[in-house]
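Heads up, one of the protein chains got dropped from this complex, but the rest are sitting where they should.
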Amino acid sequence: MAGSTFGNLYRVTTWGESHGKALGAVIDGCPAGMPLEETDIQALLDRRKPGQSKASTARKEADRCEILSGVFEGKTTGTPISVIVWNADQHSKDYSDLAEVYRPGHADYPYQVKYGIRDYRGGGRSSGRETIGRVIGGAVAEKILSALGIHFLTYAKAIGPVTAENVDPAYISQNPFYLPDPKAAEEAEKILDQARKDEDSLGGIIECRVLGLPVGIGEPVFDKLDAELAKAMLSIGAVKGFEIGAGFRAARTRGSENNDGFTLSVDDEGKPAIVKTSNHSGGTLGGMSDGGDLLFRVAVKPTPSISQTQETVRQHGDTCEETEIRIHGRHDPVIVPRAVVVVESMAAMTILDLYLRNSVDRMDELTK
Amino acid sequence: MAGSTFGNLYRVTTWGESHGKALGAVIDGCPAGMPLEETDIQALLDRRKPGQSKASTARKEADRCEILSGVFEGKTTGTPISVIVWNADQHSKDYSDLAEVYRPGHADYPYQVKYGIRDYRGGGRSSGRETIGRVIGGAVAEKILSALGIHFLTYAKAIGPVTAENVDPAYISQNPFYLPDPKAAEEAEKILDQARKDEDSLGGIIECRVLGLPVGIGEPVFDKLDAELAKAMLSIGAVKGFEIGAGFRAARTRGSENNDGFTLSVDDEGKPAIVKTSNHSGGTLGGMSDGGDLLFRVAVKPTPSISQTQETVRQHGDTCEETEIRIHGRHDPVIVPRAVVVVESMAAMTILDLYLRNSVDRMDELTK
Amino acid sequence: MAGSTFGNLYRVTTWGESHGKALGAVIDGCPAGMPLEETDIQALLDRRKPGQSKASTARKEADRCEILSGVFEGKTTGTPISVIVWNADQHSKDYSDLAEVYRPGHADYPYQVKYGIRDYRGGGRSSGRETIGRVIGGAVAEKILSALGIHFLTYAKAIGPVTAENVDPAYISQNPFYLPDPKAAEEAEKILDQARKDEDSLGGIIECRVLGLPVGIGEPVFDKLDAELAKAMLSIGAVKGFEIGAGFRAARTRGSENNDGFTLSVDDEGKPAIVKTSNHSGGTLGGMSDGGDLLFRVAVKPTPSISQTQETVRQHGDTCEETEIRIHGRHDPVIVPRAVVVVESMAAMTILDLYLRNSVDRMDELTK
Partner (left out) sequence: MAGSTFGNLYRVTTWGESHGKALGAVIDGCPAGMPLEETDIQALLDRRKPGQSKASTARKEADRCEILSGVFEGKTTGTPISVIVWNADQHSKDYSDLAEVYRPGHADYPYQVKYGIRDYRGGGRSSGRETIGRVIGGAVAEKILSALGIHFLTYAKAIGPVTAENVDPAYISQNPFYLPDPKAAEEAEKILDQARKDEDSLGGIIECRVLGLPVGIGEPVFDKLDAELAKAMLSIGAVKGFEIGAGFRAARTRGSENNDGFTLSVDDEGKPAIVKTSNHSGGTLGGMSDGGDLLFRVAVKPTPSISQTQETVRQHGDTCEETEIRIHGRHDPVIVPRAVVVVESMAAMTILDLYLRNSVDRMDELTK
């Protein structure tokens, strides 16, 4: 049972391989009547575009999206929205030598065992280009959420050992790492140069903050907000961990420190409102949004493609032999910067789906 | 759209509140012809039973399970297996004062906002007793997986600030914390005593190791093994983080350190076999099992119920007022020990579902 | 992949065998805040109760339902509603001779081949008692729909060769056949007596009319209103056909006859309203409700259990031999009357699910 569809009410099916003809996504369940044009999607696709800085690969890709259905006279019609991005720059010859060798840290080996066949060109379906479909689905979700007052702030929290201590939202788009802290960006530059000289790569941490979420989003007991977010994040290639709010740190604290109290405040319209006195929960209680900002982090492993010599195996039919591999070509020494928009896209898809699911949960809402 | 069903092919629907008449689970998709009796399920339920040590609540619960359908002459028939556990010891009067007050760190507030109503007795559906349904589903899954050669080793990796440095499988069931390390168990005892004296609580970390998983389990690109596990874990109340293999530590390493090489070994039958030279991945590549042991950790927050005074809000209809709360009663000062079997149960359900899904992925398997 | 769950947003999972301990249903996705008590469900269960007339089996069953979860202080809470009916009157010894013989017209043979095992007592899961779970799910759905202004009129359109020419709603509950026409009921009585004397059985047709459905319910292109209804109906044991509006007769007409025109009328509030000039469509266009009454029919085969001698096969392990069978015991000579409430229940579940699905289809609804 294949797993290329994400979501229940807002449902995105992605398709396409790194070196196939094209990649794309079909969005089913987009509410009707929303203004949508290709530039809405392109804006997010451009945030994942390579070739913009020393931190990312030199591969030139236009990655222009084209909407093929589901939009009429500038508005969504409620029918499936099919969006395509053609693969212009394929360079298949770069990869022909990988047909029989399993790259360490890549999905080549389990793909071959699972399916008995794999498109080895550029990683095929396990390539970073697969995220194009995710960003398409996320761009449309984010536009809908924006109309509902829900907004995202996503950035690199750490590049390798360098951690951003401050969060300056304005600075995020002004550096190639999407770091929110100039000092960290400067250090990241140095450490990345060193990794590149060492023919090595770096990982990092991405943090996402979601503002404006109403209380109660998330469906107990299995499809909780944090549970669905965790799935969404771990479904991104190279992500190895997820934590929300205090996360792993919470495991080391006491209840008296970790609990967020409740108190009264006034909302934008001057009415009394229940608020939390702190946000160690990261914005969820019992798997539902609790009124605090949603705040989570994901751990991204270092890029597995490195030009250092690595130990591996060559398989030809049933015959195997040990060998060595050096992976050359256009590879990001750190994929964190390009993954920032992917994290945001998956979060947007997840939250929109749960937002829609929440809207049929009460009898008084249905009968009013 | 409610979220009380977990899984696709092996599908478990749970129901029941802490102080309702009963709790239970319906398992649909259990393969036919497997020997199953109530003791198979009871064995796991007993592992989550309270009242066994100072680390857990004094509440006495028999929690005897009863199979109501789906088993005939000692074997599963392929029809839904309904299992029930009656709530014997309800003490509803303990909770009546919580009808209008939101306990910090609990789900009371979002439940009330989301549904406009809640069963406030003992947390209702958000009580730890909800995990009875998970353990029922997990017990059956684990028995099937065992027949397929897949086994689990789950334990407390940390109790509050105390971390187990060694893993002695035999010791896990010999201490009330399910710690795999006598030295850690001794320290945990002390630190827990102190927390109890301070009217406070502790969190911790649970680690799970899955042995015998064939290569290729997990469905790219969204329903990856690690993605589904992450969802399963974060769906457990009190879990705030998930990591696989090197996890968050991987974010700080370089590719040359983090990549696992491939080499040749011999399998049990003496045939050459591809194996990894290390297991930083925690047993998944590209979201599929990679032949290494599956190894993941979850962060559990400290028990939110503490008898210290906490700041909160009382709501009566549309009227709110600030107040204080002290939560007395039978509460585990640390829920990690009882959550160990819940983590294992959710892992078993997740893995079995993906195992079944994998079995329809190849044409040569279907036609043979 | 088992199939014991029906619906997406309003989701009902049923379980239980004819001669197991109990049968039941878990309803997930029932909107919170609706008044619900056992009598709401019992009222519909009583409509399927046997032993009320010569048309149905003499088996005495109390079939009292008990709500185990999801309702608090008389209202639904949004959590799963588990409802159970105990099997009081099991008479297992009646069926022991059927362990190795396949009853013609029953599911015994494919159950045995599919699962390699079957609970042969009273048909096990394929017994008519399985519909208890459907009626539980339908009763709750119907109560919600009623609050939304949607109502059902369901009756036997034909008993064997006898067809009701008139529809008198008041008469339906006044005869054991649930026929809406006194003349037909009288004839049905005679023809049924004859069938009983001949040790034979009858089939019939059930018609269902749904009033008050708003325009636009149904989700193109696969989950259309008529498509989901057709599935719901054919999922009922013994149903062999479904048609909506003119149905099979439409195939023989011309477009000029079959098309329903549109015209203007005034609604209850005196405002102009678009209405159809006829209702050959049976209330759906393009798979969505079109403002006309929903009107569909299902064909029910004659009860397969007859005491006449029938040709069959006895299987013991891998050994088969031809044999004859005479099925004695308590069997309805026609199941149509008892199936009326099952048809209505399945329709209610289907329509509520699509009603909820429709409520997230428009941006202007979400942002208002």
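The chains carry the letters A, B and C, assigned in the order they are written, with residues numbered from 1 in each.
Everything below uses one rule, namely that a residue touches a chain if its C-beta (ideal position, glycine included) is under 8 Å from a C-beta of that chain, and two chains touch if they have at least 3 such contacts.
Just so we're clear, the structure is a prediction, and the values are computed from it rather than from any experiment.
Taking the full assembly into account, the omitted chain touches A, B, C. Between the chain not shown and the residues C:Leu98, C:Ile306 or C:Leu366, the one that touches is C:Ile306.
Of the candidate positions C:Asp40, C:Glu66 or C:Asp200, contact with the hidden chain is made by C:Asp200.
Residue C:Gly286 is the one among C:Gly212, C:Gly286 or C:Gly329 that touches the chain not shown. Residues 1, 8-9, 29, 31-34, 76, 78-79, 144, 147-148, 220, 356-357, 359-367 are the ones on chain B that touch the missing chain.
Counting the whole complex, the residues of chain A in touch with the unshown chain are 1-5, 8-9, 11, 13-17, 20-24, 26, 28-30, 32-33, 66, 68-70, 72, 75, 77-82, 84, 114-119, 124-125, 356. Counting the whole complex, the residues of chain C in touch with the unshown chain are 1-6, 8-9, 14, 102, 104-107, 109-111, 113-116, 125-126, 130, 158, 160-161, 195, 198, 200-205, 215-216, 218-224, 226-235, 237, 240-248, 250-264, 272, 274, 277, 281-282, 284-291, 299-306, 308, 310-313, 315, 320-322, 356-358, 360-362, 364.
Assume only the chains that are shown with their structure count from here on.
The pairing of chain B with chain C is characterised as same-residue: of all residue numbers used at this interface, over half are used by both copies.
Centre-to-centre, using mean CA coordinates, chain A is 26 Å away from chain B.
For the pair chain A and chain C, the distance between C-alpha centroids works out to 45 Å.
Residue positions 1-5, 8-9, 14, 114-116, 125 of chain B each touch two or more of the other chains.
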